[in-house]
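There's a structure below that I have some questions on.
Left out: one protein chain. Kept in place: all the others.
Residue numbering begins at 1 within each chain, and the chains themselves are lettered A, B and C in the order written.
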Amino acid sequence: MRRQTGLLGIVLCTVVTVWVPGLLQADETPKAGPGKSLRVLIAYHSRRGNTEKMAVGVSEGVRKVAGVVAVLKKVQEVSKEDLEAADALILGSPTYYANIPGIMKTVLDDWAWKMKVDFTDKVGGAFSTGGGQVGGKEHVIVSLVLFMLSNRMVVAGPLYQGRDEKDIWGEPGASAMTGPLDEGVSEAELDSGRRLGERVAALVKKFKGRP
Amino acid sequence: MRRQTGLLGIVLCTVVTVWVPGLLQADETPKAGPGKSLRVLIAYHSRRGNTEKMAVGVSEGVRKVAGVVAVLKKVQEVSKEDLEAADALILGSPTYYANIPGIMKTVLDDWAWKMKVDFTDKVGGAFSTGGGQVGGKEHVIVSLVLFMLSNRMVVAGPLYQGRDEKDIWGEPGASAMTGPLDEGVSEAELDSGRRLGERVAALVKKFKGRP
Amino acid sequence: MRRQTGLLGIVLCTVVTVWVPGLLQADETPKAGPGKSLRVLIAYHSRRGNTEKMAVGVSEGVRKVAGVVAVLKKVQEVSKEDLEAADALILGSPTYYANIPGIMKTVLDDWAWKMKVDFTDKVGGAFSTGGGQVGGKEHVIVSLVLFMLSNRMVVAGPLYQGRDEKDIWGEPGASAMTGPLDEGVSEAELDSGRRLGERVAALVKKFKGRP
Partner (left out) sequence: MRRQTGLLGIVLCTVVTVWVPGLLQADETPKAGPGKSLRVLIAYHSRRGNTEKMAVGVSEGVRKVAGVVAVLKKVQEVSKEDLEAADALILGSPTYYANIPGIMKTVLDDWAWKMKVDFTDKVGGAFSTGGGQVGGKEHVIVSLVLFMLSNRMVVAGPLYQGRDEKDIWGEPGASAMTGPLDEGVSEAELDSGRRLGERVAALVKKFKGRP
């Protein structure tokens, strides 16, 4: 399956991507009026790097949409200003015992409860990583979606199309299996992240009435 | 709690509401261009009438938003044309053994699988009724949300505000407890339905770039 | 609904209950062999006292079953020894943004990940409290159930019976709505907690082959 090559590509991408948003952020003077870029904040928790790889995939998807900027941050580094400046928020989480890790959920709780961020009408999407076959990767995505709906957001997931053009479907989020049976983040899993990013970016544009 | 009075009001509302959409539909010549009313289809399954009462509440919420029309139908009566004409879709379901009744899920499956309806970018919302305290009313809402995301929709829930104006929150959907401990649909539960309808109607308008 | 009287009863119960387990624990010399009492640990997180009231209800249910001891502790005070000594574990959690609070999930993560507790074959049950109508009280219970299954436990919920004896059902856990629409813990909600406790205690006895 040429996984080796795939991973090499990912590593290179990571290096490039992690830097590029930094530069963009530095450069990007907030413009007034309708010309201002829309901003998608991708906030994630990652201990071993897998969720971060997925986050990079998501950011690649966001950047396919003209006029939309991707900002990548670990949840612990996200400020109130980051959250308020974001037109969309994509959350990524590993799976600890079939749910969001406590260390990450505490940060999310604080955003809403202590920082009192108003998330109303921000567009949201979710992705996860997890080791088991039925270890809770999906439950993490459902949990992130419910967090968003409980904070008045509007939620969407990645779009897919089969070989037959009429065969189309969506999924509630993007995910990667990273356990012993299927380690790391595969190209197909990265692709799900890219689709999620592109979907949310396209929606936020439509939602804001941008052409 | 003046439940009796409340129920009386609901019964009257039902009669009025069930007819009014009918009249509106009959009257409503589909207009060309941006002036055409946006359409929210409220599709539900109801055996004893509780979910129907909630559906009526949802339709009242939709009608608070100018330029948006509510169409109420039992899922079994929804045609492919109804689905395709809808800009938004709000699904309501009772709870059978902690999930959507099989009889209703079969209809939903058919919409996507046999009718091949394309739900892409329709705005969605969910409501449920159920008898138990932890009997699955929420799981039904999550299930409806996942059905929608799997069919490429964009999902939102009702918005709330506490007595303190700064205390705002959302919920994944609207629901009514209809079991022995708390029979029927209370005014607060109807209110959750109205909020869901208003929320989805306001979003679809924003989404379609209507003023 | 005589809520006032009910609450008074609860307060008195609390005082008695919080002390009694303490005394029992002190008295209880671990006996060798089949005569040793079976132990149900009820571990909960509570900020405002509602989840604690439910925990007390659960402990009352446990104590209805002869030969089974209830131990009540806040999750933060539970030691590795407490967990290993427990034949059953009932977890109780408030609802923060439709899920377990981060501060509690972090403790649960640590039990499994850092303390490396082996939960295999312990019997489990779950309860929650939450303010909203569809605010995630059920999602918290599902999350606790998935935590338990991910840690090799065996899970059950409270049993109910309608006025007609043939009308019987179960629920995935016990819960109390504690928000503005229905503040505090009602008698019916406490009853759900008692049923959960009694169910888990009866099961652990059967599971251990006790008469």
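Basically, a contact is a pair of C-beta atoms (placed from the backbone, for glycine too) under 8 Å apart; a residue touches a chain by one contact, two chains touch by 3 or more.
Keep in mind that this is a model prediction, so the values were computed, not measured.
Taking every chain of the complex into account, the omitted one touches A, B, C. For the options C:59, C:128 or C:150, the residue in contact with the chain missing from this view is C:150. If you put the hidden chain back, the residue from B:92, B:135, B:157 or B:193 that touches it is B:135. Interface residues of subunit A with the unshown chain, by the touch rule above, are 98, 132-139, 141-142, 157, 160, 162-163, 169, 171-175, 180-181, 188-189, 192. Although one chain is not drawn, its touching partners on subunit C can still be listed: residues 116, 118, 120-121, 142, 145-146, 149-157, 159, 166, 168-172, 203, 206-207, 209. Mapped onto subunit B, the interface with the missing chain covers residues 96-110, 112-113, 132, 135-136, 139, 142-143, 146-147, 149-151.
Assume only the chains that are shown with their structure count from here on.
For the pair subunit B and subunit C, the fraction of shared interface numbers is greater than half, so the two copies use mostly the same residues to meet. To fit its Cα atoms onto subunit C, subunit A must turn through 180 degrees, a value rounded to the nearest 5.
Chain centres here are Cα averages; for subunit A and subunit B they lie 29 Å apart. One finds 35 Å separating the Cα centroids of subunit B and subunit C.
Within subunit B, the positions touching two or more other chains are listed as 142, 157, 169, 171-172.
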